[in-house]
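Note sheet for the following structure.
Here the complex is missing one protein chain, while the rest keep their positions.
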Amino acid sequence: METVYITRRETFNAAHKLYRDDWSEEKNWEVFGRCSNKHWHGHNFEVFVTVKGKPSEDTGFVINLKDLSKIIKQLVVDPLDHMNLNLDVPFMKGILASTENLVIEIWKLIEEPIRVAGGELVKIKLVETENNFVEYYGGKEPY
Amino acid sequence: METVYITRRETFNAAHKLYRDDWSEEKNWEVFGRCSNKHWHGHNFEVFVTVKGKPSEDTGFVINLKDLSKIIKQLVVDPLDHMNLNLDVPFMKGILASTENLVIEIWKLIEEPIRVAGGELVKIKLVETENNFVEYYGGKEPY
Amino acid sequence: METVYITRRETFNAAHKLYRDDWSEEKNWEVFGRCSNKHWHGHNFEVFVTVKGKPSEDTGFVINLKDLSKIIKQLVVDPLDHMNLNLDVPFMKGILASTENLVIEIWKLIEEPIRVAGGELVKIKLVETENNFVEYYGGKEPY
Amino acid sequence: METVYITRRETFNAAHKLYRDDWSEEKNWEVFGRCSNKHWHGHNFEVFVTVKGKPSEDTGFVINLKDLSKIIKQLVVDPLDHMNLNLDVPFMKGILASTENLVIEIWKLIEEPIRVAGGELVKIKLVETENNFVEYYGGKEPY
Amino acid sequence: METVYITRRETFNAAHKLYRDDWSEEKNWEVFGRCSNKHWHGHNFEVFVTVKGKPSEDTGFVINLKDLSKIIKQLVVDPLDHMNLNLDVPFMKGILASTENLVIEIWKLIEEPIRVAGGELVKIKLVETENNFVEYYGGKEPY
Partner (left out) sequence: METVYITRRETFNAAHKLYRDDWSEEKNWEVFGRCSNKHWHGHNFEVFVTVKGKPSEDTGFVINLKDLSKIIKQLVVDPLDHMNLNLDVPFMKGILASTENLVIEIWKLIEEPIRVAGGELVKIKLVETENNFVEYYGGKEPY
């Protein structure tokens, strides 16, 4: 049996801003542009979680998508959906709410639970708009 | 020459919440659910603006899409993109920031400028997520 | 306050076949082509339900999407998702499982519950593949 | 049995330009902008053809999609796909190659063949880019 | 000339179920959930086939997409489209009809014909729904 990569998509809608309190408003505007609006803006985010493994001879599954979906919903969608990434999310406290930083924190949350469920997390893709997304491989080699 | 309907899409990202200050938090939660989060959430909005008319014999156009796009960008995208619908948008002041109410206000803003540009606005579709959108015909008959 | 049309999308995956027992296999093949495969085939269906109304002054809503989503999930998605349209669905018994017939039956199921929830059902769009879909207005004038 | 609207999508890729030989280059640029490039540009077009009718008691079909698809492929896709709308398409000769004009000509081509096949053409939607499309109802009331 | 990766998409609609005859219905339900429905369900599948190579100096092609498309249509779409993955597909006999197992079998079918056509198959992506897909690299290193 060969290694297959399986991906589950979940979605959440959230507000955030890119703003540093230790910078002037001008500096924030210069670097972050419209994303620095003090009153927040928001996005419909899509998160794609990829798990690697050999299909089980018992089930044909790399990982049961019910389990994978449950992990993502509990650990990612529930704390982020309809939330403010800067104000409401404990694991983003003190971290600039860029998509890059968010995807790294999501990795930390779900890597171990996925391992416990029998899978190996190899990639997270986080889509912010139709024009930009980030991909993260946990600092390991990209697959 | 026959009547044709032409549609232009533009996009904007914004924050909002559905929350009434004259209701308790419990009441807000009961009615608006997660959308009532005090700290805001947000969406990637898509707005589709439809104009009706006969193609010009000179240009083949119902309306020049450069003109239509310019009207939408100046009057809709610029005031809404990366903004907070409740706090930053003069024409939404005092109005519950539901998609239904927003689409009505957008109509009021662009109907006349489109007429001046030689077109007749007949529909606005406002997409909030892949799972919900509103359509508005200015109180006139749907086309 | 003006009339707005609001639409909710839900999805379900189902098997079906287009096959008449009172026709020969050849006749079934001639009319229904590959869709007549006795062993079934299937699709990822998308159902878009549109409700018409004036936004409530209390909530800004034509209908609370939580309520609309619940009606569609209970009455449409639950009986159809991962089901066989010909074998498993009581309201399709004795009816050719075409998309046209299915959308009519879905209308009958949800029109009254939507009215009870305060909305007026005006359209159902049922998407079978990226290349074909049907729209139904309950025999009333299209909106 | 009630009236249902069924839609088939087909696609074609074509080149065109918006340019009038009886205008100066400056005038062409002023009106048509980049679309006036003498050396052409092109698009992936999508055409959605909608037919109205009551589902047949025999087949459950408004129209057999195999027949509808065949008509669109023969009369629309075959003459337009990988063609130059200004140079290669007999039915566009002498007509400004705007999307508005194209959709009107497509209507003329397929209305009668669809009637012969037992359907009533009620709408054609022609998508030029993700940001603009036209809809045409044959000069009749929109459905 | 440098190595480029070219991908062709084809689609097929099929029925399947995830069900083991040597398990009780309860066990099947516990593991496979709704996918275990005895009467089948189905999906609109998309298959993306990626071939690696250096663009030919003669043609600018890694592989002629007409050839690649023909291989996929003959060996994948034709045997799978409007079929039942458990009952109708010789190469899936005796194999649990999971997406993971299907993508592996598709690889075996097309790797050699693609090589004969001058290409090197490096990836197959098989999309089951908008929320889940699998990727397979033939047991080789992912590209």
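Brief remarks on what is shown
By written order: A, B, C, D and E. Residues from 1 in each chain.
The rule is short, and it goes like this: a contact is a pair of C-beta atoms (placed from the backbone, for glycine too) under 8 Å apart; a residue touches a chain by one contact, two chains touch by 3 or more.
Because the structure is predicted, anything quoted here is derived from the model rather than measured.
Per the touch definition above, the residue from E:Val62, E:Leu80, E:Ile106 or E:Val127 contacting the chain not shown is E:Val62. Of the candidate positions D:Lys27, D:His41 or D:Lys140, contact with the hidden chain is made by D:His41.
One chain is missing from the display, and on chain E it is touched by residues 1-10, 50, 55, 59-62, 64-66, 142-143. Along chain A, the points of touch with the absent chain fall at residues 18, 31-33, 95-101, 103-104, 130-139, 142. Against the chain not displayed here, chain D makes contact via residues 11, 13-16, 34-35, 37, 39-44, 81-84, 87-88, 129-130.
The working rule: only the chains that are shown with their structure count from here on.
For this pair, chain C with chain E, the centres built from the Cα atoms lie 29 Å apart. With each centre defined as the average position of its C-alpha atoms, the distance from chain D to chain E rounds to 33 Å. The set of chain D residues touching two or more other chains comprises 142.
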